[in-house]
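Below you will find the structure I want to go over with you.
Certain chains of the assembly are absent from this excerpt, and the rest are unmoved.
Per-chain numbering from 1; labels A and B assigned in written order.
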Amino acid sequence: MIQGKVTGRVWSSKHIETMPGGALLQVTIEGGGTLIAFDPLGCAIGETVLITQGSVAAAFFTKIKAPVDALIIGSIDET
Amino acid sequence: MIQGKVTGRVWSSKHIETMPGGALLQVTIEGGGTLIAFDPLGCAIGETVLITQGSVAAAFFTKIKAPVDALIIGSIDET
């Protein structure tokens, strides 16, 4: 998994039918780079999150075949 | 997913049989790099799009086994 910080949210009104409803968050990855990840947890901007990618991310969706290849699976506890 | 801007279109007359008909768009990724993504949405040059990759992209095609590992799944709303 990779760790990153939520830096924004994007909206996509024009999308393919299988796109799941829910938040698409912009996450800046530790070390550089930006991803757009699906957020099933209700994370806020500034939160540090854990992201899983690829077919492992898509497998989270069991009722639909979602085109999601980046999924927030947890929020990192501040220490 | 990754976010990028559509910068062109490519054509491939000589291709394998399972290549789906439709637009192949050149997308410049935020942060660097270029991908060629299949576009089921009719996006235009200059549009900012959301791309899913790998087997998750190929799973969009349910009737054929398409050799597509990069798929435009939405257009990002301008804010």
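The rule we apply is simple: a contact is a pair of C-beta atoms (placed from the backbone, for glycine too) under 8 Å apart; a residue touches a chain by one contact, two chains touch by 3 or more.
Small disclaimer: the values here were computed from a predicted structure and weren't measured.
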- Message: For validation: placed chains = 2, all identical. Expected total copies in the complex?
- Response: 5
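Definition applied: only the chains that are shown with their structure count from here on.
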- Query: Just how far, in Å, is the C-alpha centre of chain B from the one of chain A?
  - Reply: 19
- Item | Touching residues (chain side chain A, partner chain B) in the complex | 10-16, 18-19, 24, 26, 32-37, 54-55, 57-58, 65, 67-70
- chain A-touching residues of chain B, taken from the complex the two chains share: 1-3, 30-31, 40-41, 50, 52-57, 59-60, 71, 73-77, 79
